[in-house]
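Below: the structure, in structure tokens.
A protein chain is absent from this complex, but the other protein chains hold their places.
On to chain A.
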Amino acid sequence: MRRKASLVLLACAVFCAALSPLLRWYTFPRVARIPANEYQDMVLEAKDATLLDYGTMRARKVSKVTIVQTLKGDVEAAKKIERTAGRPVVVWDSLSYVQGPDGKMVSKVPERYIFDAHSQDPVHATGESVDGDPVRREGIEFKWPFLTQKRDYEYFDAQTRTTSPIHYRGTRDFRGLTVYYFEQTIPWTKVAMPKTMPVQGITPETVARTGTTRWYTTVRRFWVEPVTGAPVYGEELHKEELRGGTLLGGRAKVTAFAGHVKMREDYIDHTVALVKHNRTLVLTLTSYVPWGSLGLGLLLLALSLYLEARARRPRDTAAGPTEEPEPVSA
């Protein structure tokens, strides 16, 4: 009976011990994925910003500029690309909608971002674009990979349509979460005019004919929760200028937008709560279950060996006292 029990325990021990690495290195990459049907919105604000008045073509101080950013996963497009890419893919359609203090549109820039659902590596397919222009992304955008490392990453900048490093600048505490702080500086770069301009009748083509060009610089900062790779907070020191051409009436340049863009407070709270929840799910697969399973496996193995050893011990105590042999007389 003991030998049977020890064999059952041995099978359970091997099951648990084998489950530990299999969950971490086989199941985790297959199960931990960005859902293809993700839908998220985010509101960012730049208080006391500078904004160009297109009526007078002069920069003016405004109380607030609001940026509404929406990400929406296109499940059908993702499935279609997956068939040729041979890996799980997420297709995000995003819209950055910028609104002035009067509620009127300042700019809106749509994007299509295609990436590997687990590793966050970019996937190149037809439709990958920024403001209608085809692009070929390298590096990451919006989100870091699961189990983010303390190193620089390549980050795609949608305004310049280029990729450059975003530097790891240390580990911080953000509202009870341990986060990695990343920073990227985009130097003054000539960028395309948005396809949708705030004034009717003005198009990028009509502006281009005046010889006026648009320039942009930003310092981008992200506080990233490393287990999920999700930014819990982000801000930008963003500046845009129009330079040269007849549109400025002889001036060399005019500020189109300048402001310190930060996430709105209620969205920070919401993001932190969401990331804390998702962090627990990821840790379950990468840490809690693998380590727990390994520990249980070792415990069961020890118990199995103990039962086996007891089963093999000679039953000298159970047999009782032996009788003295009586002398035999002939």
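Following the convention adopted for this analysis, contacts are C-beta pairs under 8 Å (C-beta built on N, C-alpha and C of every residue); 3 or more make two chains touch, one makes a residue touch a chain; residues count from 1.
The rule is simple: contacts and distances are computed from a predicted model.
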Omitted chain (choose from "Putative protease", "ABC transporter permease", "SPW_0924 family protein" or "Phosphoribosylformylglycinamidine synthase subunit PurQ") - UniProt protein name
"SPW_0924 family protein"
Taking the full complex into account, find the residue in A:11, A:147 or A:283 that is in contact with the omitted chain.
A:11
Considering the whole complex rather than only what is displayed, give the residues of chain A touching the chain that is not shown.
7-8, 10-16, 18-19, 22-23, 26-27, 30-31, 33, 35-37, 39, 41, 43, 66, 68, 70, 72-76, 78-79, 88, 93-95, 97, 99, 105, 108, 110, 266-267, 270-271
